Every structure is written in C-alpha cells, then in structure tokens.
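One chain of protein is taken out of this complex; the other chains stay put.
Here is chain A:
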Amino acid sequence: MINKFKLMKWGGIIVSYAILLFMTILILFPLFITVMSAFNAQNTLFSTKIIPENFTWTGNFKHLNEQTAYWSWYRNTFFTSLASMFGSLIIVTISGFIYSRYRYRTRKPALISLLIIQIIPSGSALIALYAIASSIGIYQSANPVLATYIFMSFVYITGGTTMNSIIMKGYYDSIPRDLDESAKIDGASHIQIFKDILLPLVVPMIIVLGIFSFLAPVGDVIMPNFLLASLHSKDTTLALGLKSLVTDFKNSTPNVFAAGAILAALPPVVLFFVFQKYIVGGLTAGGVKG
C-alpha cells in the first residue's frame, strides 16, 4: 500500500516538473530565438540553427540607428508614456485621497459615475477623437507633432483615471482612519495629513498604477494608427515603427526588427522585474477587492 502511494506521489512530482519545464521552454524559446536573430547578420533571411552562423554583435543595431528613425520612435513613445504616467498619478493619488477621507454629498454619485464610465470600451470613442483632433486644428498648429502627442497623452491620462481612482481609493481605505484622527488632534492640517502621513503609505499602489499607466501607451497600436496617420513616418511610435519594419521586407530584415524589439522590451521588462513584488501584491489586493 505504502509503495503505491509513494509511487503516485513521485509520479505526480515528475509529471509536474515535466509540465513546468515544458511551459518554461514554450515561453523562453520564441524570446530566445528573437534575441539570437538580433545578433544574426542581416543578409541571412532565416536560420536553421539556434546559434546563428553569421554572428554579429552590432550589425543590426547599427542598421537600426542609421537606416531607420528608431530613436525618434523611441523618444516619442517614452515621452507619451512618462507624460501620461505623471498626469494620471497626480490625478489618481489626490482623488483617491478625497474619495476615501471626505464625506460629501456628491461623493457616491461621483464614484458610481466613475464605475459606469469605466465600462465604455476605449475603442468606442476613436471615430470621434481623430475628427475632434483635426477640427480643433492640432494638425495645422505650429508644431503638429508635439500637439498630437500632447493630445494623445491627455486621452491616455483620462482613460487611466477612471478605474485607477477607485482602486487607489480602496487602498487608502485599507489605512486605518485612527492615523489621521490622531494627527488631527496633534494639530496637523488636511494637507499635512495627506502629504506626510498617507502619501508615504500608499507608495506601493502608486508604483503599481504608475507602471501600468506607463506601459499602456507603449503597447497601444490602435490609437496612434488614427491620430498619427497624417504625420511623417519618422514621427510615429515604437509599436507602429516596428510593425512597419516587419511588413517592409525590402528595407529591413527580421533581424533588424529583432534588434529593435529587444531595445524596446528592455525598459518594460526591467521595470517589471524590479517592481515584481509590488505588482503581484497590488494585483492580488485589487483582485480580492473585485
């Protein structure tokens, strides 16, 4: 009897390891091949070996630097990301504090309207956004590129504030109110309570929401497709620029794309792994709350 149980237990563990390892290969292999092809000389269209025969450290990166507007795409994308991250963080931190700590008549209607507005899929406003952008004249302005990116940042900021305000408010709620009460007795003002007591305590959630509002513009291919359509191809974002590298086989090879993809993936992946603990914690807290 005991032998049978032991056999089942060991069999289970071996099967478990097999599944986990299989999944690990499934995840790492495509990424690994991409990394390898970034170091494959660009005249080779495909490779039948995992380690490229025509190994080159810098060839594809040089091509990226000289033949494409890669760094312009890079700058545009991360400018938008930073702008929308800071914008939405300021709004979300302050309004979360208000919703959690103040009781006023329009508070509940405000929260319910945020919840309902949040349902509207972001794509549903797209038709009008481009028409609005052109009818308020951002494409005819003195600096159309900058104006377009500022307009786009506002759209991202707004899109990120609805649900995030509610998540942030939930996080403030988890901090006991006794803390503010005792500070108030000691004579602290509302601003001091917010700045000195609560703000340091909500930093983990600020990090999580900051990362997600930073990453949302990086991965978006839908909105830039419309809003940037009338701009020059060097003024586009990373997502659209890299997509053009894949479709445009004449001027580039998959190896150049791979080099660009690695540089583009670097900031998000580093952010993710540095703040992994916060992300997992924030997700679990948010997930439990609903």
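Heads up, the rule we're going with is that a residue touches a chain if its C-beta (ideal position, glycine included) is under 8 Å from a C-beta of that chain, and two chains touch if they have at least 3 such contacts; residues count from 1.
Rule of thumb we're sticking to: contacts and distances are computed from a predicted model.
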Name the omitted chain as UniProt records it, choosing among "2-oxoacid:ferredoxin oxidoreductase subunit beta", "FdrA protein", "Maltose/maltodextrin transport system permease protein" or "Gluconate 2-dehydrogenase subunit 3 family protein". "Maltose/maltodextrin transport system permease protein"
Tell me which residue among A:145, A:239 or A:259 touches the hidden chain in the full complex. A:239
Tell me, which residues in chain A touch the chain that this view leaves out? 9, 13, 16-17, 19-20, 23-24, 26-31, 33-34, 45-50, 91, 94-95, 98-99, 102, 104-108, 110-112, 115-117, 119-121, 123-129, 131-132, 135, 154-155, 157-159, 161-162, 165-166, 170, 173, 215, 218-222, 225-226, 239, 242-243, 246-247, 254, 257-258, 261, 264-265, 268-269, 272-273, 276, 279-280, 283-284, 287-290
